[in-house]
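Working notes, beginning with the structure itself.
Here the complex is missing a single protein chain, while all its other protein chains stay put.
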Amino acid sequence: MAEGKIETGTLTRQDFKLDTTVKWCAGCGAHAVLSTIMNALPETGVKKENVVFVSGIGCSSRFPYYINAYGFHSLHGRASAIASGVKTANPNLSVWVMTGDGDSMAIGGNHFIHIIRRNINVNIILFNNKIYGLTKGQYSPTTPKGSITKTSPDGTIENPFQPGELTMGAQGTFFARVVDSDPKMMKDTILKAAAHRGTSVVEVLLNCVIFANDVHKSITGKDVRDDHQIFLRHGEPMIFGKERNKGIRYNCNKMEVVTIGENGITEKDLIVHDATDPDDSTHYNLVRMGLPEFPVAMGVVRAAESTVFESLMHDQVQEAQKKTKLKTVDDLLRSGNTFRIDDE
Amino acid sequence: MAEGKIETGTLTRQDFKLDTTVKWCAGCGAHAVLSTIMNALPETGVKKENVVFVSGIGCSSRFPYYINAYGFHSLHGRASAIASGVKTANPNLSVWVMTGDGDSMAIGGNHFIHIIRRNINVNIILFNNKIYGLTKGQYSPTTPKGSITKTSPDGTIENPFQPGELTMGAQGTFFARVVDSDPKMMKDTILKAAAHRGTSVVEVLLNCVIFANDVHKSITGKDVRDDHQIFLRHGEPMIFGKERNKGIRYNCNKMEVVTIGENGITEKDLIVHDATDPDDSTHYNLVRMGLPEFPVAMGVVRAAESTVFESLMHDQVQEAQKKTKLKTVDDLLRSGNTFRIDDE
Amino acid sequence: MGKNPKIVQREDVVVKFAGDSGDGMQLTGSQFSDTSAFIGNDLSTFPDYPSEIRAPQGTVAGVSGFQVHIGHKEVTTPGDQADVLVAMNPAALKANMKWIKPGATVIIDIDNFDNKHYKKAGYEEDPLHDDSLEGYNVVKAPITNLTRDTAKQFGLDQKTADKTRNQFVAGMLYWLFNRDIKLGEDFLKDKFKSKENLVKANMAVLHAGYNYAETIEALSTTFLVDPVKNKKGLFRNMTGNLATAWGLLAAAEKAGLKLFLGSYPITPATEILQEIAKRKHLGAVAFQAEDEIAGICSAIGASFVGRLAVTTTSGPGLALKSEAIGLAVITELPLVIVNVQRGGPSTGLPTKTEQSDLMQALYGRNGESPAIVIAASTPANCFDYAFMAAKLAVEHMTPVILLTDSYLANGSELWNIPYTKDLPEITPPLVADNDETYQPYLRDPEKMNRFWAIPGQEGLRHRVGGLEKEDVTGMVSHDPMNHQVMVTNRQKKVEKVADYIPQLEIIGEPTGDLLVIGWGGTYGGLISAVTDLQKTGLSISLVQFNYIHPLPKNTEQVFAGFNKRIVCEINMGQFAYHLRSKFQQYEFLQHNKVQGLPFFIAELKEKFIEILEGNHQPNE
Partner (left out) sequence: MGKNPKIVQREDVVVKFAGDSGDGMQLTGSQFSDTSAFIGNDLSTFPDYPSEIRAPQGTVAGVSGFQVHIGHKEVTTPGDQADVLVAMNPAALKANMKWIKPGATVIIDIDNFDNKHYKKAGYEEDPLHDDSLEGYNVVKAPITNLTRDTAKQFGLDQKTADKTRNQFVAGMLYWLFNRDIKLGEDFLKDKFKSKENLVKANMAVLHAGYNYAETIEALSTTFLVDPVKNKKGLFRNMTGNLATAWGLLAAAEKAGLKLFLGSYPITPATEILQEIAKRKHLGAVAFQAEDEIAGICSAIGASFVGRLAVTTTSGPGLALKSEAIGLAVITELPLVIVNVQRGGPSTGLPTKTEQSDLMQALYGRNGESPAIVIAASTPANCFDYAFMAAKLAVEHMTPVILLTDSYLANGSELWNIPYTKDLPEITPPLVADNDETYQPYLRDPEKMNRFWAIPGQEGLRHRVGGLEKEDVTGMVSHDPMNHQVMVTNRQKKVEKVADYIPQLEIIGEPTGDLLVIGWGGTYGGLISAVTDLQKTGLSISLVQFNYIHPLPKNTEQVFAGFNKRIVCEINMGQFAYHLRSKFQQYEFLQHNKVQGLPFFIAELKEKFIEILEGNHQPNE
């Protein structure tokens, strides 16, 4: 069992419960994330004192105050940068970045793409409510074009980021998407994120009841969700729909939605999801896929192997320590060109 | 003829010549970019007083000092942010961002992805020498993994960004790649960038003779360039090679290199380059394509239509001005709830 | 029905509305303010709310409040303590008990005063049944139930019905302040406009509250506050943030420039961005950037191409803008940086007020990097200082930092609406096309500003940038003596601004025992305290600094007139530190408070009397 690892089942949700008032609005999707993570942590096999939550600023970023772990509520946009230091300094810790769409896609965009590029082994939980919640309702880089918000009285004119697309563009090795209203899907996916070696990005489509209520409704609504979401499972064909009779296949190099049983289509024609494919072209297509033509991809879109920054760093450190003759600072100070001067 | 536009041919290279010493190292690829842009500008049909160069900090960012135009040598990483202000404030100007891989991919990464997302109509010329030149040779976010540089004595351990991939991930509408040693390709491409409505990113594979000499040699070397580059032309099949007998096709959803005349392959089997395809999946594959399996894509990979931020902004302004009853600040001050108080 | 209440005529009254974040207290507060303004009262308001959006209902953390001070006399602060408190639940009562006057009228929604709510509010005992409310006039109104009863007929669901409770409160206050309920009706018509059913329901509840107040015993005494003396003209109720936005719009119009705002949302500055975003009809462009750095950089870009360029933020954002302010300093481009101060350090107390960014504004940049620093001192004069910030920036070709604070930004006061023709002219130092004498760093001999040649202009192509430039020509220069010259030029240019700003005005006698020194947003409290004491015959005067760097030319002369000087600030003594260095010859006492709150008049008076009586320990 690796350093810092314990048997799963040793801990329970209670071990992470903090005696404090959770101050999100009633009905906010963030409550579900908190609850799911408290349920998931005992199953990660990480010692409770090895869990660190780092967040930026925003409603979502208050997360660390609500869970019994080591926590760092830092600066707006900087959670990934701080977490990079935490994890690089001590790779034994289980590090979680709790962040919002403003926090990570607006002010924190640069740290977001760089932690992904380096593939530092942290789990980024992106609370995507497509709005700035804490500052009371300005548009964010993920707000749907045309939305009227406090800073876009005439409708936004910016093309929104797709967090998944940006993740791929930044060399991402893990991307998953979940909705706040499906705790099972969320827990399942978050555990996969935790298990992934490298930066895991989990986009939570989250409802802000106050400033962007129902922004995800066309995806998450009870009546439409089965037809508008496809829950991807590695190794399984891409099937969805209330009737589970729809699927996705490649028509030469373009994806398309097909109905099983129509035009001679069978399950065999569908794409079998390979989250681990080093080539991310299909993953790139999957994260960009959307309504009305396609369902929205849920679950783990990509989980590919690559080198992990902090492991390579510590390998280099160990290698250097093994090879060096300069074991201490005293050795260093006396190495190379030195001159003895004797008083006349 | 649109505002600020003039007949091409009215101006010459001389109109942009500045009587100053160009201080790049002898042999630096930047000289070629300067020369090409001075040749290209007269062909853009822009009045000389409407051309603005904005740069960050780095060897490449000294560019504005060497050309007779309005110029702004700004802060490290901030050229895109400053240019966003320049262009949004005055859409009639022809705005060029001259930047390095450190400037735009490291410290300036966030402004880079946001200007692209907004699709502000500027031309970004990215001098990608895969090193920090001005600070004398530290690795950059595009430095090939394993490189030994001043800050990576044991070899870098970071996965480099692919500027094209990041551009796509950020909703890019235009991406092109050129080499410093092919002025014709560069001019041709830069003119297309200038003509594109939206953010154009032109990656120049540029040789830094001092700190990363020959970093692009496997692509640009005289002996290999024909086989290792494919110059993409919109509407033409993807052919390359010294013998012009190699091509790229889709084998179902994966690209592959084929030889015309072998196994019954003809030109017809090859992908016809469609730079304007709104769906960027093929473009995404093209920018990621690389040695040894594939040639490196050169020329305009993507040039798709989309809305342009500053145009929409000024549309909204005009619309508001047309509709309002509050024409002046005096009107505004007296609008809504006012109260007359009469002294007793 | 109806009783004949005893009417008490009052010079001023302070009312505090408090409830859950969702209870609409801000709305009732505004409604009360508007009505007061309509009938001609002077007024000053201040909201106070938690940094969470909707902290759990019924908890002290979730209490949101709004204080209104109205006067027949001139009022300059929202008031230290309330004469009337409306507390919608036990948490609201608990949070506000220390901010009400002895004998105050306390209106509570008795429907929320039960064990469940006591517990949530952290009460150990029922506050209505211990002696904690002794000495107050407690009005136990069944607000929730009566509202629901009234709203029922309009078919509203309970959640929506409960949202009209604030109109019950409003109705009670109309009665309590002897006001025409029609004003309340008009407010509602305007507020809900086309939503007819909502207008009707709210109106019915308003009347229910009014009638209830009329009936009950506990409200047998009512207040009458006559229209304000000495104010005449057309007024509106202005918050500091709105005034700032409008001042910038006015400056753009006067200067003949288009307004460009590059900004990123941050409490408590966001409303300025939101307001400018609404003013496209005046040609203004608001660019919501990806972060504060892009906010200021886009503004610098816009300034380069000839716009009136502005960026707005609060403390942490100002920190992020430091580097770019330096760029504006060295490129000598006009730029207004509005910093709405809040509690620090770091994220600190984001919804609370503080004056602790002064040193950052003065010196938070690398190198010798002088900028003009000015500060507004009342919600409404944010208009004037925003206007002045723009005028100085443009005319002197330099960044100007305008400091306001959370207290000014969210607080409001009556504002006598000016005509733009009466505002000072703004004359940008533009250059004619093809002016052959143009050189990027040639200076106006008077102000020492360089000139503003705008991309797109013919024959003026030039280059600016962050590297040191040669005097006059603007070529990159590493020459030692040139650097000395340029550093000195930039400094002198800013110092010369002293010739273009007003002198300090002394409030009170020009000589005396004690000079109270304030700057920025503390004006309301300080002037109240000082004038009160002046009336008691004490030898005390006030100067409030709006111009921080450079200082007004008569500063030293003003200081000379007094035996003692005390600098009062909502920080640990930053302006005092600055003044000590600039005026080494004078001793400066300090009064500082860093509690996220403005000064209270009572505490100030106590302090000043202590000093005047000689009991003060210097610089404790």
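Note that the chains are named A, B and C in the order they appear, and that numbering of residues resets to 1 at the start of each chain.
Assume a residue touches a chain if its C-beta (ideal position, glycine included) is under 8 Å from a C-beta of that chain, and two chains touch if they have at least 3 such contacts.
Here the structure is a predicted model, which means the values were calculated and not measured.
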Message: Given the contact rule set out at the top, which of the displayed chains would the hidden chain touch in the full complex?
response: A, B, C
Message: Just to verify: which one of A:Ala69, A:Ala106 or A:Ile260 makes contact with the chain not shown?
response: A:Ala69
Field: Full-complex contact with the absent chain, from C:Pro47, C:Gly306, C:Gly343 or C:Pro550
entry: C:Gly343
Sole residue of B:Ile107, B:Val296 or B:Ala320 that reaches the chain not shown, by the stated touch rule: B:Ile107
Task: Could you tell me which of B:Asn92, B:Ser152 or B:Thr307 touches the chain that is not displayed?
output: B:Ser152
Message: Tell me which stretches of chain C touch the chain missing from the display.
response: 50-51, 61, 314-316, 318-320, 322-323, 326-327, 329-331, 343-352, 354, 356-357, 359-360, 362-369, 465-468, 478, 480-481, 483-484, 487-488, 490-491, 571-572, 577-578, 580-581, 584, 587, 593-597
Query: In the full complex, which residues of chain B touch the absent chain?
result: 21-26, 57, 59, 62, 75-77, 106-107, 109, 132-136, 138-139, 141, 150-154, 210
Statement: Residues of chain A touching the missing chain are 4, 20, 48-50, 52, 54, 57, 64-65, 68-75, 78, 81-90, 92-93, 110-111, 114, 313, 316-317, 319-321, 323-324, 326-330, 332-334, 336-344
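Everything below uses one rule, namely that only the chains that are shown with their structure count from here on.
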- request: Averaged over CA atoms, how far is the centre of chain B from the centre of chain C? Could you give it in whole Å?
  value: 44
Message: Touching at least two other chains at once: which residues of chain C meet that condition?
response: 280, 290-291
- prompt: Multi-chain contacts in chain A: which residues touch at least two other chains?
  reply: 107, 109, 141, 154
